[in-house]
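Shown next, in structure tokens, is the structure this report addresses.
Shown here: the complex without one of its protein chains, the others still in place.
Chain nomenclature is as follows: A and B, assigned in order of appearance, with residue numbering initiated at 1 for each chain independently.
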Amino acid sequence: MTLIVTDLAIARGGVPVLEGLGFALEPGQALVVRGPNGIGKTTLLRTIAGLQPPLAGQIAGAEDRIAYAGHSDGIKPTLTVTENLNFWAAVFGARGILGALDAYDLHELADRHAGNLSAGQKRRLGLARLLVTGRPIWVLDEPTVSLDKEAVGKFADAVRAHLGQGGSALIATHIDLGLEAATLDVGPFRAVPKPVDDFDGDFL
Amino acid sequence: MSIAAKANTIWQYANPKKFLATSERVLPFFWATAAICLVVGLVWGFFFTPDDFRQGSTVKIIYLHVPSALMAINCWLMMLVTSLVWLVRRHHVSALAARAAAPIGVVMTLIALVTGAIWGQPMWGTWWAWDPRLTSFLILFLFYLGYIALWEAIEDPDTAADLTSVLCLVGSVFAILSRYAVNFWNQGLHQGASVMRAGAVTGTDTTEKVSNVFFYPLFLCIIGFVLLFIALVLYRTGTEIRARRIRALLARERAGA
Partner (left out) sequence: MIALLFRDLKLAMRAGGGFGLGLVFFLIVTTLVPFAVGPQSDLLASIAPGVLWLGALLACLLSLDRLLALDWEDGTLDLLATAPLPLEAVVSVKALAHWITTGLPLVLAAPVFGVLLNLPGPGFFWLVVSLAVGTPALSVVGTFGAALTVGLKRGGLLLSLLVLPLYVPTLIFGAEVARRGAQGMETGTPLLMLGGITLATIALLPFASAAVLRVNLR
């Protein structure tokens, strides 16, 4: 099923940041979201993931089909890598975690406490979590932060494999992942402020 | 007029501009009538009513104690209603009215507690007793403080409005629960709510009643407190609306608009 976003408007801290945004994300496709810092990429992804309501517009085909990965990975430092992954696998309805360990080369770290991992290793664990969710649409916010070149390659491979299985991905990133992906530049959708004297129920 | 049209006439004041314009027009009336009622009621009550045969002149604090206690509770009720309106209809003015009312409610509760203590000292020989009514008001005071503290602690105004509204709802249920729990825990010294009892007004109940001599000025004081409360809420809501407006403008400026 396609993720279709139409005429979306979103706000951050009560101020509209993007409006009139629309796109469709077909199965097997990846879409890279680009735009300068602070334009509202994170807000856009959180809105699509259902964490906050949009100001206006529709998001179709997102319900219960999105795996979201934000700036923090939701990793518990006192649990081991395996325990962390097993937990998320159980929450999303048990699938094996071996594939996820393979994809990000985590086997050697499997019994380490997550608190002892480096930032890049933690990130790999966070991304491995996506593979155990079994959700078809990945919504990823700056997924390659603190990854080295090799790990970025692994991530790109994982995304390619996911797309190959009919999944799709919406990725906000500044680097080139080497993916066959369309680009969505959100710059032109920057919200135009209403005239200041238009003093309506929202104070905006 | 159809029901829908009638509803429309109420909800149009949810527009901040409309609210400000209207409240500025009616405010002088509320200030003036509140002042008249309070001055007449208090002067009448303090200087032109006889001393109570048992309580002496201490009884006259009733003209402050009873109205402030009534308003302390009614203020919470008003906050509950406006919170519900915000949660259901998302009118910002409603949430801001609740925010504006809370400090007034705190002051009313404090007046009721302090005048009660001043009245209680000569009557019961103690400033404070863990009597159900006194205790309930103390708990109400704590609820007000928590509510205000939550408003102050949260930066985003919409988040703050949502959270405080839910707190107001949950708090109301627990406040009522506490009232019954406290009643169960200790039967107290405080006389019953004697003002509005039928026997009190008609004068058939001779033991615990407020007789007509005291009742008329007291009634005037209650009306005065209600009007004063309305005036204060309208005035403070206007201030909150302007503060919100400034916030929104500043946020726009920071966003580079």
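Convention: contacts are C-beta pairs under 8 Å (C-beta built on N, C-alpha and C of every residue); 3 or more make two chains touch, one makes a residue touch a chain.
This is a predicted model, so every value here is computed, not measured.
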Specify the shown partners of the omitted chain in the complete complex. A, B
From B:Val26, B:Val43, B:Leu77 or B:Ala153, residue that would touch the chain that is not displayed: B:Ala153
Sole residue of B:Phe30, B:Tyr63, B:Trp119 or B:Phe143 that reaches the chain not shown, by the stated touch rule: B:Phe143
Identified contact with the non-displayed chain, of A:Leu21, A:Ala49, A:Leu131 or A:Val186: A:Ala49
Among A:Met1, A:Ala24, A:Ala56 or A:Val91, exactly one should touch the missing chain; which is it? A:Val91
Name every residue on chain B in touch with the hidden partner chain. 139, 142-143, 145-146, 149-150, 153-154, 159, 162-163, 166-167, 169-171, 174, 177-178, 180-182, 184-185
Using the touch rule from the top, list residues of chain A that touch the missing partner. 46, 49-53, 64, 66-76, 78-79, 83, 86-88, 90-93, 129, 133
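FYI, only the chains that are shown with their structure count from here on.
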Rounded to the nearest whole Å, what is the centre-to-centre distance of chain A and chain B, using the mean of the C-alpha atoms as each centre? 48
Per the touch rule, the chain B residues reaching chain A in their complex are 14-17, 91-93, 156-158, 244-245, 247-249, 251-252, 255, 257
Contacting residues of chain A [partner chain B, same complex]: 13-15, 17, 193, 196, 199-204
